[in-house]
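The block underneath contains the structure these notes are about, expressed in structure tokens.
A single protein chain has been omitted from the complex, and every remaining protein chain is retained in its original position.
Chain naming follows the written order as A and B, and within any one chain the residues start at number 1.
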Amino acid sequence: MSCPKDKITLEFNGKPVTARPGDTVASALYRSGQRIFTRSFKYHRRRGLLCLAGKCPNCLMNVDGAPNVRTCITLVRAGMRVTHQNASPSLENDWLSVVQHFDRLMPVGWYYKTMTDPRVWHTAEPFVRKIAGLGTPPSPDAVSGNYEHAYRHSDVAIIGGGPAGLKAAISEAENGRQVTLVDDQPELGGHLRYTKIAEAALPELVAKVQTLPNMQVLNGSYCFGLYEGNLLGIVQPRRDPDDAERLIHLRAGRVVVATGAYESPLLFPNNDLVGVMLSTGVLRLIHLHGIIPGKVAVVIGQSPLVEPVVADLREAGLQIAATVAPKSVVRAIGKKYVTRIETRDARHACDLVVMCGHRIPDAGLLHQAGARLEWNAGKGAFIPTDLPAHVSAVGQVTGESLSAAATLPPVLDPASKRAFVCLCSDVSSQDLANAIDEGFDHIETLKRYTTTTMGPCQGRMCQLPAIGVCARQTNHSMAETGVTTGRPPNPGVTLGALAGARHHPTRRTPMHYEHEAAGAAWLDMGEWKRSRYYQSPMGASEKQCVEQEYRAVRERVGLIDVSTLGKLDLKGRDVGRLLDHVYAGRFSDLRPGRTRYGVICDEAGIMLDDGTVSRLADDHFFVTTTTGNLDFVLQWMNWWLVGTNWDVYITNLTSGLAAVNLAGPNAREVLKPLTDCDLSTAAFPYMACRVAQVAGAEAILMRIGFVGETGWEIHFPAESGPDVWKAVMEAGRKFDIKPFGIEAQRLLRLEKRHIIVGVDSDALTNPFEAGMGWVPKLDKEDFIGRSALARLATQPPKQKLACFIMNEADLPEDGAAIMIGGQLAGRVTSARFSPGQGKAIGLAWVPAETAREGAEVQVRVRGRVARARITEKAFYDPDGARLRM
Amino acid sequence: MVEHQGWQVAATFGNPSEEAARTRESVGLADLSWMSKFNLQGSGMKNAPDLGPDVRVWLLGRREYLVTCEPLVADAAKARLVQIMGVETRLRPPIYVTDVTSVYTQLMVAGPNSREVLSKLTSLNLSEGARGNLSCAQANVAHVHAVVLRNDLPGIPAFHLLVGREYGESLWESVLHAGHESHITPLGLEAQKLLQK
Partner (left out) sequence: MSFLVQCPQCGHRSVYEFRFGGEVKQRPAPNASEAEWTNYVYTKANEAGVQKEWWFHRSGCRQWFQAVRNTVTNEVQESFFPGDTT
């Protein structure tokens, strides 16, 4: 049937491999003659295909740069580049396989016993990393495709597309529910695809599912977690290299788990040889891919599992050398591949060993959701019980039609150095026995000490055999030994899928592109982009640029974008009442046209935020908050309003208003031609506010001065932002106006001793310590924090925020230690070089008795101790005369 | 760019009929920030007022409504509101009107694949059953708080995303990125007029 266009060529270790449509990477490689697919984690033993169902670690390879891809469930694609992992130089000849001859040197718990000294670890780590492990992560700069998230909702989610899942999905959809069906195999059908069951009518079931309009099928996608509230995490791998790998958050009203049962290996020495396979893996190769993986087979298994397998293998043309019971197997023999099975009374030559292994209900999702797993000896499995509400199970995952594959716990002593329990990290039954002897005799401690069940297969292959060994060695029953806790993600998820697409929100002020054109050096403040300073075209340093901006404000005039401030519009008859309650100060008596500074404290008297409150009309206030605290203040005010019936309505206008601060001796002259508002001090005094036109936009003007000069904070509609900014800059040209950034603003305010809440204060600061004892109006009957502040007012503070000046220009870092007499006594909160003083200045927390004019302290400046002097007053215009000019 | 009801608006991104065609068969993205918006709050706001056929009133919270309309009819809508406030005694408790046109960037994602694109950006259930035409919800879209309004074009599902103005560029980029697989097209004013027919 195969004609050239039906052939797909992929690349394995640089060589072309031809595949058929419908092939997985593993089946294509097997058909091309590849038998060894991986080298084991620790001993570098050869490992071949085992489960063919994406459950075991034996076929992990690097596919198109992504490590640890389960090649047995990854469909082939033309041009795919596949490489092997953890073997050098090749899978066939791996020189590291000599490691297994030194296994005595690497007993169980080897890391814990050997790497007790950090120096030993640092020496050994590079070698250990090279010898042990799986794939290598792609290099950080290698772009390895894109990732995205998607959100879905459905009434019912069915996990598993086998017969039980298909039937459940059809029934739910026919009852009018929105159904999502998730299946991890390339095609729907589960075990019907490769076993013969009389009642099965797979094509009809699949066809039906595909015609139902309220059914969404996610095949080739795996569910890695079932979380609270029926949230399912599902990964949809890319289908071609341009696709995104997608993580789907599926919220379902009900979840039906129909994950079926999978097969896990039997325990006997050399059970990991290439050519020893699970029966379902062999049947998958035969029926899904038309590959007969051998000529002469030995089948290990017991009734009733073994008979249908033997019949199926015979029909496929395999010669059955023997059918042996699991308990009679002594060991498998073979150098590169399995060649014989030794039983207690015979040796059987073969080139394939088919294990009819344990049938494990795939109950990981149910276990995560809170179901209990209860041992059932007849079925030889832990069966999920006590399912949580809105989660149900159907099919083999419930234990339906399962039967035991071997006696558990094992009758004979299972301990052997070459009977592998854990294929992921090469843990043998002897290792488990040794660990139990060392005292790790609980299944959970045994898991952590030996790392059994912690590898890529997450216990699928090893959990039941490990419980069996543990039970036998500790003389407990299977039920007493119990299972380890299952947690998501299982199977593993790539970090890229978890991270998803890069949607980092960015907030740009209305004047963003004006700043960009003026050479802004950006500062990220949360999501906001703000100008730290404006770079000079002459290539001046940051310090020089900041100083030029500083001088412009102090000597002439400067303009800063403060659009990031929180801006709240409060309307209603009771706004004054709310503000009196929420702020420590008093606002109900504020006259329209006036602005007042406000501080919000919590009930413990801690300062939370500060800002300005302006009264525009009797029932209309305008409040500003700091950039970072807008959401908090809004939520805080709304919380206090709940259930009060006060007539207060708050609209957040932060996004709708641009704001600038125009400051400097020439600010009035610059603004005058742009506005109809009388700017004279008589008509518009310090701490007044007006609504007026500025450069054609309706604006709120407030005469306030964070930077300590005559100035106006102007708020106006965002869409007028660029026009107003340009108009002000144009009007200021004859005064040599300069835009200034955050750095200059921080320096200017520091000279004025204006604190920044959250920078100079912390989560324990009250207004008395911060030198703002005038803020709380304790004569108000009640407000938030009154009780605590009234008490604090009577207690002398232990520490105070004080200004300091140094004898030099060298700056201490923020947070640097303040020392008195060689003892740690406080810390610096802000420090800048003051061009006005020619020295470093700052704010620091010091003991209250030290917070007096002229006190001497020491400051740590990058490891060195420097001298500083405390000052009580602001460094610049301490009486505020310039603000009132 | 053209002048449209007092705003500078993109007329087309190259070919209006192709923009319209791609929207009809897959998905398009338009900037509708020029639409007038105002906020109604107050103890008088117990029911949504009827402000005429060209004006939409959306419930945002308890006694809080968002009004959207074209700038041309905004003044008429405000006048109508004043009239209602004056005439109907049941609205005697105060109503406060705040213009929030500048507060929001308004993007419209329209087309048969609009749900597919938006499902990559928001956990909000956008199915027909949960989010029918003329419904309103609030949720994060591309990590940004958004008011999501469903207001269809004739025969085409359309979702309007209202986010803080300063997130505009960022959200535009995110929607284009999420729509890449669906060959999303930016939509100019001319194409929007074609789609209204």
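By our rule, a contact is a pair of C-beta atoms (placed from the backbone, for glycine too) under 8 Å apart; a residue touches a chain by one contact, two chains touch by 3 or more.
Note that the structure is predicted; figures quoted are calculated from it, not measured.
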Exercise. Tell me which residue among A:Pro537, A:Gly643 or A:Gly863 touches the hidden chain in the full complex.
Key: A:Gly643
Exercise. Can you work out which residue in A:Ala788, A:Ile805 or A:Ile820 touches the chain that's missing from view?
Key: A:Ala788
Quiz prompt | Contact partner of the left-out chain, one of A:Leu96, A:Leu231 or A:Ala316 | solution = A:Leu231
Exercise. Kindly state which of the options A:Gln635, A:Ser680, A:Gln693 or A:Asn807 is in contact with the chain not pictured.
Key: A:Gln635
Quiz item: Please identify, in ascending order, the residues of subunit B that touch the omitted chain?
Solution: 46, 60-62, 123, 137-140, 145
Quiz item: Which parts of subunit A are in contact with the chain that was left out?
Solution: 227-229, 231, 251, 603-604, 631, 634-635, 638-639, 642-645, 781-782, 786-788, 791
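Basically, only the chains that are shown with their structure count from here on.
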Quiz prompt | Inter-chain centre distance, subunit A versus subunit B - centres from mean C-alpha coordinates, in Å | solution = 32
Exercise. Note which residues of subunit A are touching subunit B in the complex, please.
Key: 148-153, 178, 244, 249, 251, 501, 503-510, 528, 563, 569, 571-573, 645, 647, 649, 651-657, 717-719
Exercise. Using the touch definition up top, name the residues of subunit B that touch subunit A in the complex.
Key: 7, 39, 41-43, 64, 94, 96, 98, 100-104, 119-125, 127, 129-130, 142-144, 164-171, 174, 177-178, 181
